[in-house]
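Note that one protein chain is taken out, while the other chains of the complex remain in position.
Take a look at subunit A:
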Amino acid sequence: MAECHPVGFQWVVEAKARGARVFHVDPRFTRTSALADRYLPIRAGSDIVLLGALINHVLANELDFREYVLAYTNAATLVSEDFRDTEDLDGLFSGWDPETGTYDPRSWAYEPVGEQPSAEQAEGGRRDAEAAGADTYGAGGPAAHPSPRTDPTLTHPRCVYQILKRHFARYTPELVEQLCGIPRDGFAELAEAVTANSGRERTTAWVYSVGWTQHTVGAQYIRTASILQLLLGNMGRPGGGILALRGHASIQGSTDIPTLFNILPGYLDMPNAHRHGGLDHYLELEGGTTGFWGNRRAYLVSLLKAWWGEAATEANDFCFGHLPRITGDHGHYTTVMGQIDGTVKGYFVVGENPAVGSSGGRAQRLGLANLDWLVVRDLTLVETATFWLDGPELETGETRTEDIGTEVFFLPAASHVEKEGTFTNTQRLLQWREKALDPVGDRRSELWFYYHLGKLIRQRLTDDEIDRPVRELTWDYPEHGVHREPSAAAVLREINGVGPDGRALSTSTQLRADGSTTCGCWIYCGVYADEVNQAARRRPGREQSAVAPEWGWAWPANKRILYNRASADPEGRPWSERKAYVWWDAERGEWTGHDVPDCEIGKPPGYVPPEGAFAQASLAGTDPFIMQSDGKGWLYVPTGLVDGPLPTHYEPHESPVGNPLYSQQANPARHTYHRPESPYNAPGGRFPYVLTTYRLTEHHTAGAMSRPLAYLAELQPELFCEVSPRLAEELGLVNGGWATIVTSRAVVEARVLVTGRVRPLRVGGRVVHQVGLPYHWGWGGGGLVTGDVANDLMPLVLDPNVYIQESKAMTCDVLPGRRPRGPAVLDLLERYRDG
């Protein structure tokens, strides 16, 4: 966190000053470790073992926050008789279909009561696997039965609590030592600290970043942490939670109002051409009717009204048919394969640099070279715009400039000081920033680009039906300044939405399904409440409470801690005075506290929903997780994940270590691409080391924003690899000298930094060496410093739930000295591929 989020790390330093204990778990001793109270080295790719062992420690010693667990989680819920655990099936859950490589999740369901969803309605499974469906549950779970059978004594063998207990029983401190390389005393210290600092009086927070997500089991890493935090009662409470640190400014914003193929604004599923008919059919199949997602129709209709305005009427399904539809996987890596195969002809690359910044750079560049046209918008002439002139494949002789037919359009982009708008940070906080100066020369903001591109396209439309969706779009923002910049505030107001009176709405509960309200993103409804840009608020912290509700605006409804109903006990009283946050005021008959209560303000804790209740009315007064169909925190996920209802340890796709738990080595549901452009490392001795990649404080991602700046480039001028003194000695690597890192994808040279901050770990009875590689360099991009592309080494293998690549743990070989030049690179690769 100190490495990649130094500004946010000030709050960790402040927490430490107030007595918090800080643990840091990382393959390398980093700048974060330097300030932690305790550093635990870990083998990259083994985190579920560590977290699972903490869960086992909690369950075996009954250290869970029982009152919280019983009231707020699905611990007591009974699971179907058909469910079989990985412990029963040697690393597979029930429902595995080896032919398709996917799970049928029906056996994972809760024990059936009442009416069951149709096969078509049942969520998860192959359909999700085909189009990152699990990703669409980002702001809440899929539908599960709202009132399943339970056993409040937690003794029934098929209740979630007992299933968890059995599932994690083999995750012991010994296994942690054996697989993670964390000594037992270190684990004991962590387990003691985490459990001692959880409960009524205290809370523990987990902070993670892409070190947890960029794995073939990435979503399940986060699930493991969720289980632990729910068992310890650390969700929805001050000082608790699981904090995801994002990799760039406003990445949170780019999922809320997505740049993703599979969701619409506010985490509504993108319609599927093969699955959905009209609006009613879509709503019948997507999500249940209970919990706040029961209001899905109002959210979607208001979105359609925001986009198509007057044209959207009840009679025409509010233009639902105008929405584009997906047909399957249109994710980043599959799109690249389509480019190589010639099915994808054109490509917009905006603020990204896949030729250097994405995994498997060679495949990326081969894809770019096979396009008809390519649009690149960036601050500098990044490698993605120049690959045809100076890319590595030209050096090896694989491609020639004269053979590349891609027409490249480079459009310079305005920087963040040259445009206005909001950033949404990881805490869902929207902060408005003003423009400091007009963009220089031809640079323009994204908003300008898309708005004026849209205007140009609309000028060319015909009366043909096929043009109707674009013709009928509302596309009329006020313009200002010499460049006719559209008003970002007007866009924000459209996102907020307006009511029948044309005034800005205050909150999403005002949204209606009858077309009388508009809203561009239901979770952002309220950011323009009272016709005021709430995201622009800047009241200093010293002038308000510690929750600081008047600094910016947080979605939803300016709530600073999600699911904060859980900060009070079932009766609505704070768990402790020390941790009081929101509570039920019986006298006034409403919820109150330091934050906006994340529940219906007038719903008493004793409220019991009537049979067949709809949306939020179906939630009991004790249900804090209001986006879930049953209002509960899910220790066990009966539906919605494609690789199992529980996290289980699998080795990374490429690992020098065998999985001692099961004969199933890696996540069976992971997405692989068996392509000659990006082959996988053969298991065995040819690639004996664990390779992990990361960022440095001094640079930003692939370097386009930092390598051209002298003051940053001089701080970390060259690509280097970090190796332990022992590995350096074994391989004859010299500090300050050169090393060549090899996978079956690429050969990369780097300067050598020999450091005791990288430790050899004893794993499974032998020493495992890890090699660390920051990935900020490329051959161009306007950089004052350049270097080989670390991402070229990465395999293309994905987490099946969200399609993120496994770039944090793979295998490699290391050779002393510089790499070969020209076609000799290919010869070396050939030798490694064919052994």
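The rule is short, and it goes like this: a contact is a pair of C-beta atoms (placed from the backbone, for glycine too) under 8 Å apart; a residue touches a chain by one contact, two chains touch by 3 or more; residues count from 1.
Basically, contacts and distances are computed from a predicted model.
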{"item": "Absent chain [UniProt protein name; select from \"mevalonate kinase\", \"Simple sugar transport system permease protein\", \"Xanthine dehydrogenase family protein molybdopterin-binding subunit\" or \"Ferredoxin\"]", "value": "\"Ferredoxin\""}
{"item": "Omitted-chain contact residue, chosen from A:A436, A:L784 or A:A824", "value": "A:L784"}
{"item": "Of A:N353, A:Q716 or A:Q770, the one touching the omitted chain in the full complex", "value": "A:Q716"}
{"item": "Which of A:P183, A:P412, A:P469 or A:G499 contacts the chain that the document leaves out", "value": "A:P183"}
{"item": "Selected from A:F29, A:Y347 or A:Y650 as touching the chain missing from the view", "value": "A:F29"}
{"item": "For subunit A, residues in touch with the removed chain", "value": "2, 6-7, 9-10, 13, 29, 31-35, 39, 41, 181, 183, 696-698, 710-718, 720, 724-726, 735-736, 751-757, 759-762, 767, 784-785"}
